[in-house]
Every structure is written in C-alpha cells, then in structure tokens.
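Dropping the structure in here first, questions after.
Here the complex is missing a single protein chain, while all its other protein chains stay put.
Now for subunit A:
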Amino acid sequence: MEAAAVPQELPPDCGVHELFGYVGIEAVLEQMKVKTMKMGFEFNIMVVGQSGLGKSTMVNTLFKSKVSRKASQPGQEERIPKTVQLQSVTHVIEEKGVKMKLTVTDTPGFGDQINNENCWDPIIKYINEQYERYLREEILITRKRKIPDSRVHGCVYFIPPTGHWLRPLDLEFMRRLSKIVNVVPVIAKADTLTLEEREEFKQRIQRDLKAHAISVYPQEDFDEDPDDRLLNDRIREKIPFAVVGADQEHQVNGKRVLGRKTKWGIIEVENPAHCEFPMLRDLLIRSHLQDLKDITHNVHYESYRVRRLNESNRPALSSNNGLPGRDEDGDESNL
C-alpha cells in the first residue's frame, strides 16, 4: 500500500541563493571528517602475479610496514603451490589519527604451473564471493549499522619486465578481471629496463590494452567532470607504472633512503627519476583511494547485484511448481 499524500507541488530548484550572512553550513565538512575518522576506513587490495615478481616486497613498501603474508608467517619455506591459492592478511594501521583496516590478498601459484588455463578462476570466485557476502548483508531485514566490507577495492597486476608485449596470460587475466574489479597493472622489477626500453614497453602495453578493449583503472567511462578527466588522462598516459620494491634502507648523500643496492649504483625507490613507485603510491593511497572504493561500490558491486538478482528470472516465469511456501501473508505489494 502506497502512501497517497505526497504533496504535488515539488517545484524544480528555486534557484541558487546567496547568503546574506554567515550561516555555518561549511561546518558540516568538519562534522563529516570527525565522523569518518572515528569510524575508521577499510581497504582491501589484491596483488596478482607470478612468483618472484616482488609482490610482497612491493606491498610492504607501499604501506611502509610488513603487511604481506610472508612477513606474517615468518620462517615458512617458500614453496610454489600446486594450484592458485588466495591468502588474506589483515592489519590495522594508523596515521595521524586516521585508522585503516588494511587487507592484503595474495595469490601464490598464479601463472606458475605448466598449464595455466583457468588459473584466474579461483581469483574471480573469491572476488565474487566477497560481493555475495556484502549483498547478503545488505539484503537482510535487520541489517548491521555498518556492513563489513571485504570487497576487493583494487587489484594490482604485476607484469613481468620482458620488454616485449603482454603475454596471453596477462591479456586473458586482465580482460576478465577488469570487468569485475579495478585492475591496476604495474611493470614489476623495472630496474631491468632502461628508460627508453621502459617507454617503449609501456607504449606497446597501452596499445595492446586498447586493442583488446581492456579498461584498467582509472577507467575512462567513470570520469565525472572535466577536471577529473584531465587528472586521469595524465595518469592514463603513464599506465602501467614501472615499479621497484625495496624494504631496506641505504645511505645516499647523507640521507637514509629505501632502495636496492647493486654494484653499479643504488636504485632509490622513492626517487621519481629512478622508478614510478611514488606515482603508484600516490594513486593508490594519497589521491584515489576513496575513488577506488567508490567505483567498486557504485559500479562493480552494482553490476554484480544486477546479475545476481536477474539470475532467478528465467525459471520463475515458466514453472508454477511451488517452492516450499514461505509466504503466509496475503498482501498485495508491488515489487
């Protein structure tokens, strides 16, 4: 039964009013900040790539602490598993009063077998499972005040630095996954490429991605306004970022920097001239973290929901055989 008394006169915007004095509306921004700081943030990131590409090191460098699975299970022998496994590790990190619950999901075994067909299936299954979990919580009649969010907000895909083109495995994986999650491709262990090689490799990768219609993060379709587009275009030019990970500090010019020490020099991870790690970090954390979460929630989760709720469409209309009757009520509601 619909409520009938909706006032008919809801005129369109009465126009923008200038205020003749201070009202205090902008205080709502402060209120919002305080509220979100109290609630804390959640962020779930997944790293995918063959073993030995430096995923765990990268994640540790990104969050400046030992968040990867290797660090949380010290002393375990590193063996290549027979099938792709997914391991999630959750930590709580805090910076300047902002608490973040960070979950890193690693995928050891990806692309490591002789026959790698369908090695992306467990990953896709995992991502969909998280969406399913959220959907179930959202559908409940009595829901929690804050639904726990375990959905993957960003998937960092590590491309081996061959310098040639994307391999079939890379293309297949990125094609499938960019439809359900934000994929951020990076060139791993980029210290094996010179700057020119790096540039060429990137161009080829970009062309490949475009040729196969793979849209990686930041997706062009979701640019909201011209400012966004400008900013994201600049980022899109540089995708995929060539990164180097390091968790040891060395002395350079009297400063302590994170880097890799080799016989021919020290590669400074945070030096933009050496590698693009700072850009990746800025993208993922400092500027687009909220955007990653928003796109996951507003686009990927919604399309999962649509698919899921449409699934039962086909059998329902054809057959009349009853499921165990659950509706004891006799209302006439319209869905």
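The rule we apply is simple: a residue touches a chain if its C-beta (ideal position, glycine included) is under 8 Å from a C-beta of that chain, and two chains touch if they have at least 3 such contacts; residues count from 1.
The working rule: contacts and distances are computed from a predicted model.
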Hidden chain of the complex, named as in its UniProt record, picked from "Septin", "Small ribosomal subunit protein uS10", "Cell division cycle-associated protein 4 isoform X3" or "Eukaryotic translation initiation factor 3 subunit I": "Septin"
Of A:Asp121, A:Glu220, A:Asp233 or A:Glu302, the residue in touch with the unshown chain: A:Glu302
Residue in contact with the excluded chain [from A:Gln85, A:Asn118 or A:Ser287]: A:Ser287
Where the unshown chain meets subunit A, residue by residue: 2-7, 9-29, 31-38, 41, 43, 62-67, 72, 90-98, 100-101, 135-136, 139-143, 145, 224-225, 258, 281-282, 285-291, 294, 297-298, 302, 305-306, 308-313, 315-317, 320, 323-329, 331-335
